[in-house]
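Of the protein chains in this complex, all but one are displayed in their positions.
Now for chain A:
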Amino acid sequence: MKTKSLLLVAVDFLIMFAGLGIIMLNQYPNIDYSPMPWALGAAVMGIVIQLFLVKGRYSSDIWVFPMVLFFSSLGIIMLARLKPILCVPQLRWLMIGMVVMLGVLYFSRQLKNMMQYQYILGICTLVVLCLSLLFGVEIGGSKNWLVLGPISVQPSEFGKILLVLFLAAFLSDHGEMLNAAKRKFLFLDLPPIRFIAPLLVIWGIAILMFVVQRDLGSALLFFCMAVFMTYMGTGSKSYVFIAMLFFGLGAAVSYAFFSHVQVRFNIWLDPWADPAGQAYQVVQSLFAFAAGGVWGTGFTHGHPGLIPEVHTDFIFSAVAEELGLLGCTVIMMVYVMLFYRGIMIAMNCKKELHTLVAAGFSIALFTQAFIIIAGVTKFLPLTGITLPFISYGGSSMVSGFIMIGLLLSLSKKEKVHGA
């Protein structure tokens, strides 16, 4: 069983090399071999890491990593086709991500101990999110980038991890209190305000910052994560109702006051009102889906280059056009299985804190994939966010691998000692 997981890793890299091979054949006779050494390096690293995971010293899960590599190799071949110049950087980020994951696994014991300092984590979340508000630089329409010398970082990607850790620590500590002292109000059970206040403050500030920074995708993601985790931590549906109320209120207010929210919403209602202007991106994405059909146009045979930002937010449309319904379904199925595996890990944890952390990370990755896939297919209003592990982006890649590292370390069964 354990060695069979290596087969999956091998298939991942076969996909990568098949894709790169197609692109190189198209370039004949002036073939650009530059991504090859990096791709080989990544493949060797992936196989070595899987061999290491199979030994089970720091983790007992062997299926999550092949799935992550599946997404990354698909992302790399899509980038090699869409923006060849970004292919090597993405491979480099993949390797950095794998190293970071190993680091997280190595220090997993210390990190697990750090997970219980809830208020420090809460403050860190706010600081990280505030950083971009104070020193942020605007790239691609939202002011959520930090420029540190040669690299630019998206702090919200890392704020996500901190938020999950904070909520898990807070809820596992206060879960009983949030449930015990309740007052009936209509059909809702309301906890006393002083127990829920820290939670509300963190939610509110996080969301306000995103609306101000025009990063609606992250705002929606943070909100969904907070709601899911509160529900898991307390098991009380009242919180979901309160959150929905909040959400409705927030949505109405931001629709009234912010023009970019209005634009997004109107595009969603009727993209055909202005297909060449404001709705251009969404309309081109829908065309891409239509052009792909069931089997797709064939890799490198479509025209996904017409969609703006196709290499980050809209990479799923490019997959849809070139690999068709088949490719899309496969990607979505693997996301679902990653989520399933994450929840399995969460259910096997002994401590409530660890359960919440593992479930929180699975939900974060899954919701993120859902929001952007729903956005590009016009199922929900479009909110720019990366498709985890597939889109181009260093911050997104590294933070994804940190989450996977923590998830894997939580899957390690703790030894039962004598009392």
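Here, contacts are C-beta pairs under 8 Å (C-beta built on N, C-alpha and C of every residue); 3 or more make two chains touch, one makes a residue touch a chain; residues count from 1.
The working rule: contacts and distances are computed from a predicted model.
Colleague: Which of the following is the UniProt-recorded protein name of the chain this complex doesn't show: "SOS mutagenesis and repair protein UmuC", "Phenylalanine--tRNA ligase beta subunit", "Phosphate ABC transporter ATP-binding protein" or "FHA domain-containing protein"?
Modeller: Of "SOS mutagenesis and repair protein UmuC", "Phenylalanine--tRNA ligase beta subunit", "Phosphate ABC transporter ATP-binding protein" or "FHA domain-containing protein", the absent chain's UniProt record names it "FHA domain-containing protein".
Colleague: Which listed residue (A:S5, A:S254 or A:S395) would be found touching the missing chain in the intact complex?
Modeller: Only one listed residue reaches the unshown chain, and that is A:S5.
Colleague: Among A:A18, A:M114, A:V147 or A:A252, exactly one should touch the missing chain; which is it?
Modeller: Once the missing chain is taken into account, the touching residue is A:A18.
Colleague: Sort through A:A39, A:L53 or A:M67 and give me the one touching the missing partner chain.
Modeller: Going through A:A39, A:L53 or A:M67 one by one, A:M67 is the residue touching the chain not shown.
Colleague: Which chain A residues touch the hidden chain?
Modeller: Against the missing chain, chain A presents residues 1, 4-5, 7-8, 11-12, 14-15, 18-19, 21-22, 25-26, 28, 63, 66-67, 70, 74, 295-296, 298-299, 323, 326-327, 330, 333-334, 337, 340-341, 344, 348, 352, 416-419.
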